[in-house]
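A single protein chain has been omitted; all remaining protein chains appear in their positions.
The block that comes next holds chain A.
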Amino acid sequence: MIKFVLMVNQQGQTRLSRYYEPVELSRRAALEAAAVRCCLSRNKDQCSFVEYKDFRLVYRQYALSVFLLIFMFNIKSNFVEVLDKYFSRVIMFNLDSVHVILDEMIQNGHIVETNKSRVLAPLTAINKMVDG
C-alpha cells in the first residue's frame, strides 16, 4: 500500500504531499527531507526503486524540474506512469485542484481509478457548476 506521495522541485522543496497513514506534522519535514536526499543523490543510470528504512521509494524525475516520489511498502508494479500522464503539465499554483485529482486516483493508499476521463469528471463538473 502506498504510504505517501510527494512532489518536490529540484531544490528539494515540497510542492505537494499526501499521506495515507497518520504521520505527525513534526516528523513529516524530516522524513521528506531524508527521502528526497536519498533520491536526489542518485544519478540517471540508477534504478528508480530505492530502499530507505522500511520503505521502498519509487521516484521519477521530470523535465519541469519536478520530482515525483512515491513511498510504497510492497512494490509490486510500476505505476509511476499514471501520475506521469496527469502531472506532467500541472501548474503548481493550483494546489487544491491537484489534490482533488490525486484523491480521485489514490485513496487509502490504493490506486482506485486510472481511467482519465473518470478521474477528471468530478473536477470538470465542479468547475462547470461554478462557472454556469
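Definition applied: a residue touches a chain if its C-beta (ideal position, glycine included) is under 8 Å from a C-beta of that chain, and two chains touch if they have at least 3 such contacts; residues count from 1.
We take it that contacts and distances are computed from a predicted model.
> For the chain not present in this complex, what protein name does its UniProt entry give, out of "Adaptor related protein complex 4 subunit epsilon 1", "ATP synthase subunit d, mitochondrial", "AP-1 complex subunit gamma" or "Auxin-responsive protein"?
The record names the chain that does not appear here as "Adaptor related protein complex 4 subunit epsilon 1".
> When the complex is taken as a whole, what residues of chain A touch the one chain not shown?
Spelled out for chain A, the touching residues are 9, 11, 13-14, 16-18, 22, 25-26, 28-29, 45-49, 75-82, 85-86, 88-100, 103-104, 107-108, 110-118, 120-127, 129-131.
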